[in-house]
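Comments concern the structure below.
Excluded from the complex is one protein chain; the other protein chains are retained at their positions.
Note that the chains take the letters A, B, C, D, E, F and G in the order they are written out, and that residue 1 is the start of every chain.
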Amino acid sequence: MSKPYVRLDKDQAAVLLVDHQAGLLSLVRDIDPDKFKNNVLALADLAKYFKLPTILTTSFENGPNGPLVPELKETFPEAPYIARPGQINAWDNEDFLQAVKATGKKQLIIAGVVTEVCVAFPALSALAEGYDVFVVTDASGTFNEVTRDAAWRRMEQAGAQMMSWFGVACELHRDWRNDIEGLGALFSNHIPDYRNLITSYTALTSGK
Amino acid sequence: MSKPYVRLDKDQAAVLLVDHQAGLLSLVRDIDPDKFKNNVLALADLAKYFKLPTILTTSFENGPNGPLVPELKETFPEAPYIARPGQINAWDNEDFLQAVKATGKKQLIIAGVVTEVCVAFPALSALAEGYDVFVVTDASGTFNEVTRDAAWRRMEQAGAQMMSWFGVACELHRDWRNDIEGLGALFSNHIPDYRNLITSYTALTSGK
Amino acid sequence: MSKPYVRLDKDQAAVLLVDHQAGLLSLVRDIDPDKFKNNVLALADLAKYFKLPTILTTSFENGPNGPLVPELKETFPEAPYIARPGQINAWDNEDFLQAVKATGKKQLIIAGVVTEVCVAFPALSALAEGYDVFVVTDASGTFNEVTRDAAWRRMEQAGAQMMSWFGVACELHRDWRNDIEGLGALFSNHIPDYRNLITSYTALTSGK
Amino acid sequence: MSKPYVRLDKDQAAVLLVDHQAGLLSLVRDIDPDKFKNNVLALADLAKYFKLPTILTTSFENGPNGPLVPELKETFPEAPYIARPGQINAWDNEDFLQAVKATGKKQLIIAGVVTEVCVAFPALSALAEGYDVFVVTDASGTFNEVTRDAAWRRMEQAGAQMMSWFGVACELHRDWRNDIEGLGALFSNHIPDYRNLITSYTALTSGK
Amino acid sequence: MSKPYVRLDKDQAAVLLVDHQAGLLSLVRDIDPDKFKNNVLALADLAKYFKLPTILTTSFENGPNGPLVPELKETFPEAPYIARPGQINAWDNEDFLQAVKATGKKQLIIAGVVTEVCVAFPALSALAEGYDVFVVTDASGTFNEVTRDAAWRRMEQAGAQMMSWFGVACELHRDWRNDIEGLGALFSNHIPDYRNLITSYTALTSGK
Amino acid sequence: MSKPYVRLDKDQAAVLLVDHQAGLLSLVRDIDPDKFKNNVLALADLAKYFKLPTILTTSFENGPNGPLVPELKETFPEAPYIARPGQINAWDNEDFLQAVKATGKKQLIIAGVVTEVCVAFPALSALAEGYDVFVVTDASGTFNEVTRDAAWRRMEQAGAQMMSWFGVACELHRDWRNDIEGLGALFSNHIPDYRNLITSYTALTSGK
Amino acid sequence: MSKPYVRLDKDQAAVLLVDHQAGLLSLVRDIDPDKFKNNVLALADLAKYFKLPTILTTSFENGPNGPLVPELKETFPEAPYIARPGQINAWDNEDFLQAVKATGKKQLIIAGVVTEVCVAFPALSALAEGYDVFVVTDASGTFNEVTRDAAWRRMEQAGAQMMSWFGVACELHRDWRNDIEGLGALFSNHIPDYRNLITSYTALTSGK
Partner (left out) sequence: MSKPYVRLDKDQAAVLLVDHQAGLLSLVRDIDPDKFKNNVLALADLAKYFKLPTILTTSFENGPNGPLVPELKETFPEAPYIARPGQINAWDNEDFLQAVKATGKKQLIIAGVVTEVCVAFPALSALAEGYDVFVVTDASGTFNEVTRDAAWRRMEQAGAQMMSWFGVACELHRDWRNDIEGLGALFSNHIPDYRNLITSYTALTSGK
């Protein structure tokens, strides 16, 4: 009776980045800002690396919520970009919904700010329509650990799978031999400890 | 086999505020008192803002448990107010039960003190009778994180949805365009970081 | 499809106190010792107060595990006391099993040391045989928060209900009017904040 | 509708140790390194003690990930040792899969680094093929508590049972009388508090 | 050789509020925003209550740092308000320095954002010129606990006294009989637990 | 240039218990209430055990602050008991000051609620008058760790020595042979881990 | 008798970066690696920005300690670089000492790995020779919070000033008007919250 394993597949997956806006980010206090910035950019980099269709959306970006974080816009210059005029749940926005459907993918990788609203609402809506939903927990942020925990439980209860960006990357890649350098670069750029391993390894072996 | 998404709907929802009493609040140690006070008042303000039928109840308010927090009484002067003569589970009190039924709503938003008793007992009873139950985790308090965690698990196991007051407000509102100023005021009054965003935004744009 | 609410009933419930032994207690590090001692004694006091059949059991009490905490023996001088000769899962001990069956109760309230073994094993066994199991989380202890969390999840997955001693007491009592003084004394003896409320209340009202 | 209790049985169980490599261990930050080292070696010792078929596997051990921790290799000199050429999910490696099948066991005890990848991926794959999976949470490590929590939830949702090495040892042993000295030595070597109990006990009784 | 006790005296003390600006507040992560807002307003209220000369200052308030929190401006409409054109250490600004000197006070109560710069720099400068400096720790904020701790140590080393706003209020007031209602109102407005005590007390005694 | 070691001496020391009142205790949130109650009673028991002159004092005990915790009054029925009419710093109360002087002791052991006011103010005043001051940190409580830390630093800077009740007891007792049973009983009553050691020891040796 | 305020002066200060090596960084566990990497690079950037003489040194860089983090070498291609052949305290290395003296500066800004050795030893030695020492606490790392705290206390006791990289930058810069863009860029690159403020500000004002 347990939930069956739905495995991320780079040919089946799309990425939804919801409301990573300069103003809203000041609300995020369940994760350190240096770490959070790194995680969000890591997710963006992996989406690009795996050539996953990616959709950007914002809420009221001309008001206090502020503009989309510029790095995201720069990473996906061609991506559908839906500046929602008011819908809080991105799924309620027809353009967004069409953009999701246009990807033709059934696996949705979602991250955003704040977790219990901008992530949870579209996640729950997508699950209700039969999509497989993968929440990138460490690229999503909210007010504090209590609201995060509540949000996770609600999504989990509805069938969402909780992931980290590192887990997403590894599950999509399947085998290092598909591209050792590419995956290595992704990890080196976003995991200081891994970069250190590579630095030491290279120093010792490059002299051979 | 996952739990389907039941979405909060302002025409379907009622709010139950259980035992937020001056004495009992001294038992709450899983959340900082400044933050907890703010969350409880935020929940009250949103209930009023969305005109949700709201029911107040207390346990032994003339004894050591102390009177209902005055701000709640003041916010809902017309609300059903059931001072229970002894029932620990508010659902066991016939007046309370009738007040709930009289709302005609199937979605119950519950918060109270302490979480594993005053919230969990009526939540479990309501679920057993087919209501959809939404627990406002950050407007509910208990002795410590261990008792909170146990309480959440029991309610979740029975089908309750874990929420924050912010998530409740956003899910009820659906679209900023329904009333930008109203929702903005709610957030500005209860989320200091959001108020700061508005302050900075207003300062920069008011001079235009 | 959620788990239905099984409500504790003082006519249906028995208490199993498993391996609260002087030596084993030194292993408990997921809860402060002052608090843990208080919680265990509170559970014992409530079991006695509600006249619940209570079973004591120990593991190797003549060896390093040490004797049962004396206060428990003193609180239940007549209770079945099974010093297990070797079975780690108390449920594997025929005497213990018979003692449980002899109570004729279907609701088992379990606490012990350490959580993932002495509590979880009999809890899982009892669930497998159709009992309703209520784990008193704050009167159970283990090595650290990680092992506790794993233990809770395993038991929860199998259908156990996670409780606190305070929740157990309140769910059994149902209505303060059944005995205001008795329940008040239980709380006053084991909840310093509640005792303070009573102290202040009494000081102000006794002079009338 | 809850998950039935599948009890570890030393005749049914095999152990999979995945990617405990010198380089990868520098990524583990959800547990203190002294404690983690002890837990991993405790799991190895118990696997050997119970004569459970054990499989070792590594990922890219000649690169930055580094070699298998030497103590594991030394503890299991005869064990199947699969140095995977690239597959991230060990289950995708045919040799590993055959080694698992060759054990003829249906209960898989899994630990590794990092939890959400090296543990979770084979755990989910094994569950999908009908194995019973027991995750040794405290002998598995990852980047931080958030990624750990997400990983646990995903595995739990799919039916994995969360354990500690101590819980695994106790459930396998069943009864102290099967070998008091053997189990006592295991605990004494890996639980300082338990060793202290034995030290004090021995000092007091050896003089008799 | 210890530092002698310099006691706050309402006739000797002035308050310096440094850079509590809407933008800069988003940098503060060593204290919860609900709590921090409350503490800052409590300090403002007590400064007004004790009629202490108060000086407001900001850094680049027309840029990203944002405007002064409006409540502070409203509380002290007549106070010297120095919008510094560039000096990071307020003490380097001649207008600020003159405003401090104009108060004629030797005891300076300082709070601000961020602690190691906007508080520490003028605190150290004032100490160097012979002022007695009292840092209101809980109305000052910074990036994280590490930077806070370093800042405290540097100021302490130079002779600053570390206080809380509550301690400041109590030391200034000296005796409740100077104005029971006034001090009670200050506490009731900013300490939820104290308000609850008053609520319960009033309910029990008002009926006499 | 370091502070010389002033060693507690039972013939030189007096104990000041300041404002451990039922209402004020609800403000204490830097220590768990079960633990705090135990520590305060342990300090009281040791003061009685060593026959140290002890002074009790309260602030506004007929108002919201509430009465002195009854156990303290009961432990010291003959002790000077100064219900201060308004002075916040107990040292400002002439009766309290006379009571201190009447003890003829130069070493003052102080504990109270809240740390930065009721403990720190008299501690600083006493230091200023040449007394040696020993603060019992774990029998004193305040709003949170930040206010506690600030209070400790201020007192330390002025020369106070920071202690625990256990350290006080040990330094006063000097040698177990002065009274093994007496000190053992004190520890057994207030340190659960120590009681467990005694329980196990007694079980093993009593049978000889 | 307090320590006088020694203010950082960009004409008086030099920077010592000690043992930020790829291998040694795996020992650092008192700070998150994403945050630590950012802090170290921020310190490097500010040293370059203020044109402070900077000295790099390593310990056994061809062994397990690993090479210097490449970014540091790249930032200071011309800086003295002392690969110490064995001295643990860099101050014991004559080349290092000469490099320090050659700067002609009296204010030494020190950071390194690990705090209690590579930072504390040269810091203590420099203090003993009359230098003013400023420890960049958040660009230094060690095994855990306990060893960090001990290291800080030892250095503080000897007269070192505890700083953060942000405090160092601000104290050196003195006045924003010296170069608004330069300092703003430094903050924008290393403080995500500050970058967000600039992003929002620019979006709102660039359209004017």
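Things worth noting here:
Here, a contact is a pair of C-beta atoms (placed from the backbone, for glycine too) under 8 Å apart; a residue touches a chain by one contact, two chains touch by 3 or more.
Keep in mind it's a predicted model, so treat the numbers as computed, not measured.
Remark: the absent chain touches shown chains A, C, D, F, G in the intact complex. When the whole complex is considered, the residue among F:D9, F:E71, F:D95 or F:E156 that touches the unshown chain is F:E156. From the set G:A151, G:L183 or G:L204, the residue in touch with the chain omitted from the display is G:A151, counting the whole complex. Contact between chain F and the unshown chain involves residues 1-5, 7, 31, 137-138, 152, 156, 161-164, 166-167, 170-171, 173-178, 180, 191, 193-194, 196-198, 200-201. For chain C, the residues touching the chain absent from view are 26, 29, 32-33, 144. Taking the complete complex into account, residues 1, 3, 23, 26-27, 59-60, 63-66, 85-89, 92, 114, 116-117, 120-121, 124-125, 127-128, 142-144, 146-147, 149-151, 153-154, 157-159 of chain G touch the chain not shown.
Everything below uses one rule, namely that only the chains that are shown with their structure count from here on.
Greatest Cα centroid separation from chain B: this falls to G. Chain A and chain B have Cα centroids lying 31 Å from one another. Chain geometry summary: the mean Cα position of chain F and that of chain G are 43 Å apart. Taking the mean of the C-alpha atoms as each chain's centre, chain D and chain E sit 54 Å apart. The set of chain G residues touching two or more other chains comprises 26, 32-33, 191, 193, 196-197, 200-201.
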